[in-house]
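Note that one protein chain is taken out, while the other chains of the complex remain in position.
This part shows subunit A:
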């Protein structure tokens, strides 16, 4: 078929948001588009946004699910503030997302769903496609459902299955528009519907029909190209934070030579880590879906006592339940990794929305003086390295470690430069095998002078039989002790040994070396803060950025870094938890900047706030 010649325009970056009903398969569509885009070598960052309800009533605003993908020919840090393109599968998807679009954005709408009934469901008296309210946008009306059904008329699949393939039609169209390679999607369809060859064929046909539609219809006159980004050489894959975290734990098993025991109770947005790890038994990973959060960490601690790398994964409500057992692990001085994929609280809050409001709980949320190590990943792929770092600290310093991920990094994705296995940290440990005193006794609380860790003497080791527990213990012997001086000593020692964990100095990024304002962040805000700083610098302003991976202990150079600037700004998705720590710890007048909307910061929000600080102090 001779296609009309299309203009090809080159872009450096695009943000596309796929939005539809929860049942429309938008997450999958976005995922596939991302994968095709990765194949092309663009840099990518993605952000899914879906309701907590599995199937909210069809066609309603609460039922809208979306997936945003940002891709570019240079390295990018965020999924993008505002979409250039919105694919709206129904009126609800349009209504829920149109406010985020800048003027001039493209909107592809599935006109088949713009029925009077569907419009009424979301409060449109008149179709927005007809009343001029969308005049500032470029509207592309496409009868996605009927075109899909038309393409599948001969395929023999049911009408229902045919309709469900409309997301592949949309994907085909977008893949054509942005010149994406689609082989991986065809392969994916073969895998996904392996047991239903008719559905493989139908979905492939729908995809192809969407592609052809772009190529032949005059409604789409331009095709876009985005060149590959210049990224460090190597092999990449696209990965979400939860997947990366799970793989980091598997890598910890391999690099430590220890079995991993995961105790977990399902909770959004952490469950995917349990799902992923349960597939990797061949690495000696045991997963247990416990009866509750307390049992989950209890079992992990029991396994740690027996010499495994004990891990528990959860979200804020689960950490609250685990508090007493974390304190026990602190008293027992056993390694344990506690993963908190933070979500918006308090209480059930907004389970599928992001927040960083568990920092206080991680640092302080236990009875007694109960210090432990806390770290946070800064991006989806960084979750892999954060998991290894959590395991390293736990195993080396025999302490529980809380890893604070959040919904934004957990479900977001980005290209990940695959590490070489031999370059990952060596996590091998020495178990105690022999008495540790000259007179042949075993003292379970005699510390290694360098790490201040006590010996890990696992049951089964002859001659080292001993008892441990939550009662205060005497220094060295570990016997029960109520001695006042001993308690004071032990409390101070437990704090001192966490404070003494060596963590890398925090780096400051300030190409101008003349910045007077420092923006300090932690965890998942790295991307938006970094993008905002770049934008300011491109406009000739100076700003310094520092980002914390280690929140307990804090890097040794942090005080010095903070004091070197006139102003320190701390953006957080909470009411100022790190800022309060900084203020009390360093007597630095850190200025909190907070957003608690359940959504990540946009770079634009941070850019305008920081611009104001840089210009006006």
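Going forward, a residue touches a chain if its C-beta (ideal position, glycine included) is under 8 Å from a C-beta of that chain, and two chains touch if they have at least 3 such contacts; residues count from 1.
Please note the rule applied: contacts and distances are computed from a predicted model.
Peer 1: For the chain omitted from this view, which of "2-oxoglutarate ferredoxin oxidoreductase subunit beta", "Anti-sigma F factor", "Methoxymalonate biosynthesis protein" or "Xanthine dehydrogenase, molybdenum binding subunit apoprotein" is its UniProt protein name?
Peer 2: In UniProt, the chain excluded from the picture bears the name "2-oxoglutarate ferredoxin oxidoreductase subunit beta".
Peer 1: Among the options A:92, A:247, A:432 or A:610, which residue touches the chain absent from this view?
Peer 2: A:247
Peer 1: Using the document's definition of touch, tell me which of A:76, A:226, A:301 or A:573 contacts the absent chain.
Peer 2: A:301
Peer 1: Among A:8, A:194, A:434 or A:480, single out the residue that touches the unshown chain.
Peer 2: Looking across A:8, A:194, A:434 or A:480, the contact with the absent chain belongs to A:480.
Peer 1: For the full complex, which residue in A:115, A:146 or A:184 touches the chain that was left out?
Peer 2: Residue touching the chain left out of view: A:184.
Peer 1: Determine which one of A:286, A:436, A:451 or A:605 touches the chain that has been left out.
Peer 2: Of the candidates A:286, A:436, A:451 or A:605, A:286 is in touch with the missing chain.
Peer 1: Which subunit A residues would touch the chain omitted from the figure, given the whole complex?
Peer 2: Contact residues on subunit A toward the absent chain are 35, 38-39, 41, 184, 228, 231-238, 247, 250-251, 253-254, 257, 259, 261, 263, 280-286, 288, 290-292, 294-296, 298-308, 310, 324-325, 328, 332, 418-422, 458-471, 479-480.
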